[in-house]
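Excluded from the complex is one protein chain; the other protein chains are retained at their positions.
What follows is chain A.
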Amino acid sequence: MLRRVLRLASGRALVARALSTRRGGSTPDRDGKVSEIKKKIQSILPGEPWNPLYDTSHLPPERSDVVIVGGGVLGLSVAYWLKKLENRRGAIQVLVVERDHTYSQASTALSIGGIRQQFSLPENIQLSLFSANFLRNINEYLAVVDAPPLDLQFNPLGYLLLASEKGAATMESNVKVQRQEGAKVCLMSPEQLQNKFPWINTKGVALASYGMENEGWFDPWCLLQGLRRKVQSMGVLFCQGEVTRFISSSSHMKTTSGKEVTLKRIYEVHVKMDHSMEYQPVECALVINAAGAWSGQVAELAGIGKGPPGTLQGTRLPVEPRKRYVYLWHCPQGPGLEAPLVTDMSGAYFRREGLGNNYLGGLSPIEEEEPDPGNLEVDYDFFQDKVWPPLAQRVPAFETLKVRSAWAGYYDYNTFDQNGVVGPHPLVVNMYFAAGFSGHGLQQAPGVGRAVAEMVLEGHFQTIDLSPFLFSRFYLGEKIQEHVII
């Protein structure tokens, strides 16, 4: 009985096998062909892009009005304001080219997300106030129908800046400027500081300034994703690739004094696709350089800085990547819930992270000790030697702590005067900059994006006058120094 059943079963299996072999000689090959044909039929159907020769849906469009190089928070903010301020829906076609859609090395995602008004330059304060207003109403600015509201995770705890005897006068004058611009900053004597935050050792502190409103830290990833979502719903195109070449035309002119001037105009951007040699030339009217730490390289591609030194042609964009470490440590006896972001006069800073007595902090190294920006590896000895001693001196509870983890990120460091570059280049007339903010780009991105969009659409700054941040200052040698760099 059993044998018969077995024989029957095997017989059936044989029949089935024979059938299957007769039906398709090489099944996978055929399936591939069928799906290809299906794809083609689908692409011919109305409403789909139909290209009978080959599929180009992965490539960026052949022409776009504006090409934004860099899809970080600054680039997206420019895209947002360009679409927001256009006078007719869909008037401007914007393409954002981003090298890495995971943002693994982008300064935006690796930042600690602080926002403060305690700057020394009125423009920086205004930008930051504008951004605070934007972030407060983020769910109105970045509202997308049917999308869940954004949770920015803003911690409104303020910045606490400390000054020694030497820096007290500067701090006082800075706070005066900040108050004039409308920031709510208060000055504290060492005694008041001790009363307010008993865990601080006030030795060596002559004056402290403390931001009461609109200061704190937020989740940069949330802002980035919110902008991305909104910008996409407004019709901005994204492309994962790298800009490798600018093709420009040049026209020669003579000034009244008889000097020869060459004006360049970019008319095509070559976008190389990710992980392939394929590239797409994109015809464009404007290029916005928002490549963050790599904006110096992008500017060089456009021929900026390739000329005899001392001339406008030979003036480089002085923005380069600088590696900054952020350490996360655990300290059970550390400051409590009320701890603001404290910045010591040595430059070391820390802030609370979550409720579990975890703290984030770091320090900007001095010019001679800049680490190699080639990779993002963390130097733990730097914490032991440079960051920990001043912090433990300032907050005695930090004498016992355990470093949990650390990461490194890039500052788009402007070596000239640590301030951003905004607006067009005087010779490459259709390249606009939004870069070089040396660590405060994230918090100023909404304001800067608006300023660049106004410059593009109206030809001048309207909301905030950023004319001190124009490129020409590098040639003229006019430094506008920001004193409060963390």
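The rule is simple: a residue touches a chain if its C-beta (ideal position, glycine included) is under 8 Å from a C-beta of that chain, and two chains touch if they have at least 3 such contacts; residues count from 1.
The criterion applied here is as follows: contacts and distances are computed from a predicted model.
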Legend entry - Options "glutathione transferase", "Peroxin-7", "Trafficking protein particle complex subunit" or "Distal membrane-arm assembly complex protein 2": UniProt name of the undisplayed chain: "Distal membrane-arm assembly complex protein 2"
Inset, instruction - Based on the whole complex, identify which of A:R63, A:K84 or A:R136 touches the chain you can't see. - result: A:R136
Legend entry - Contact with the hidden chain (one of A:E338, A:E399 or A:D465): A:E338
Inset, instruction - Would you indicate which residue among A:L45, A:V145, A:M277 or A:I366 is in contact with the undisplayed chain? - result: A:V145
Legend entry - Given A:S77, A:N155 or A:Q240, the one touching the chain that is not displayed: A:N155
Legend entry - Where the missing chain touches chain A, by residue: 89, 136, 139-140, 143, 145-146, 148-149, 153-158, 212-214, 216, 336-338, 355
